[in-house]
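Presenting chain A:
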Amino acid sequence: EEENTENTDTESTDTGTEENSEEAAEDGEAAAGDYKVAMVTDIGGVDDKSFNQSAWEGIQAWGEEQGLSQGNGIDYAQSNEKADYMPNITRFVRDEYNLIFGIGFELKEDIQTAANQYADTNFAIVDDVVEAPNAVSITFKEHQGSFLVGVAAAMKTTTNKIGFVGGVDSPLIKKFESGFIAGAKSVNPDIEVDVQYAESFADAAKGKLIATNMYDSGIDVIYHASGATGNGVFNQAKDIKQNDPEREIWVIGVDRDQHEEGAINDHNVTLTSMVKRVDVAVQDVANRGLNGEFPGGELLEYGIEENGITFATTNEEAMTEEIISTVEEWQEKILNGEVEVPQTIEELEAYEESL
Partner candidate 1 sequence: MDYAIEMLNIRKEFPGIVANDNITIQLKKGEIHALLGENGAGKSTLMNVLFGLYQPEKGEIRVNGKTVKITNPNIANDLGIGMVHQHFMLVEPFTVTQNIILGSEPKNKFGKIDIATARKEIQELSDRYGLKVNPDAKISEISVGMQQRVEILKTLYRGAEVLIFDEPTAVLTPQEINELIEIMRALINEGKSIILITHKLKEIMEVCDRCTVIRKGKGIGTVDVSETNTNELASLMVGREVNFKTEKIAAMPEDTVLSIQDLYVRDARKVDLVKGLNLEVRSGEIVGIAGVDGNGQSELVEAITGLTKVKSGSIKLSGKDITNLSPRKITESGVGHIPQDRHKYGLVLDYSIGENIVLQTYYQKPYSKAKVLSYKEIFDKAKQIIEEYDVRTPSVYTKARALSGGNQQKAIIGREVDRSPQLLIATQPTRGLDVGAIEFIHKKLIEERDKGRAILLVSFELDEIMNVSDRIAVMFDGKVVANVKPEETTEQELGLLMAGSQVNKAGETSR
Partner candidate 2 sequence: MTSNNKLFGVLVPVISVIIGLLAGAVIMLLSGHNPVEGYAALWAGAFGDSYTIGETIRRTTPLILTGLAVAFAFKTGLFNIGAEGQVIVGWLAAVWVGLAIDAPMIIHLPLAILAGAAAGGLWGFLPGLLKAKLGVHEVIITIMMNYIALFVTNEIIRNVLTEQETTTGTIADTASLASDWLQSITFYSRVHYGILIALFAAFIMWFIIERTTYGYELKSVGFNSHASNYAGMNVSKNIILSMVIGGAFAGLAGAMEGLGTYGTISVMSGFTNLGFDGIAVALLGSNNAFGVVLAGLLFGVLKEGAGEMPTAAGVPTELVDIIIALIIFFVASSYIIRWALLRFKKEGK
């Protein structure tokens, strides 16, 4: 890997101006003592209980190791709208941060532009891909994690009907959908999966409408990849549970362990969560940068193997030994390459045929 990094770096000097990238390298090494790292959130905000929060936690943890604190070596900038991304990024550039993370695919263009403009600074984009010698792209193999929770869902369902609620229809969320369906069908090819998109990451009412409809139609496990829209899904599941504690009804969380959201009286409707360790990735990249090994121009994909993707087992009651062991079996198959998890609907179709 590291050699690889070197290569990309040297190769890319042809495209960028030579001096610049050399300077960048110099800067990186010379300033190893005070390597400053910052991140720009997307509209979700730093405490979105999702990848922004996770990323910030990663930076904080990294900062702690280096003896840095917010405003003093590490920092974040909150974006309230799309128009804020660029000013936030530039602010950090001018404050001479060495590495700036853009969290979320919405920042793709802006990170791309910034990387082209400020060759002296290193950038990283989470959840999307940019192309620049001084920028690294961090993506996650969400399809893998989604596959695992799909397996769990298929194990858990008693009705053989499960549901998927997406936020905005996009390639990223399709990755979740494809992996989830593939995982479920791997366990039970006849399982029915209902898919609906709310077309918003902030429409709890729509989320609740969809969840109501799904649970009414006999679906008993819903996996949501829809941000705050998912609040409505949790809300509905908990409502059903409140009225009928016996009824087996589940939600699968996304991005981080949403166990807390599922608590209702003595029960918890969160079966498991597809956990995306943005913090792990962020710390990894920050460390590499600190050591002068910034993987510029690379695409780093964090999956199960890289510890970037896991599934939650907090709900011990629901995630029975049996389920966990089955999920782990499949995880093994993914790790050893036996299973190639589909990332798009086309790949999913091919995968289903292969079953």
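The candidate set was assembled so that all candidates are chains of the complex that A comes from, given by their letters.
Observations, loosely collected:
Convention: a contact is a pair of C-beta atoms (placed from the backbone, for glycine too) under 8 Å apart; a residue touches a chain by one contact, two chains touch by 3 or more; residues count from 1.
What you see is a predicted model; the values in this text were computed from it and never measured.
Touch between chain A and the candidates 1 or 2 in this complex is found for 2 only. In the complex of the two chains, the chain A residues touching candidate 2 come out as 43, 71, 75, 77-78, 80-84, 86-88, 90-91, 94, 105-106, 108-109, 117-118, 167-172, 174, 199-202.
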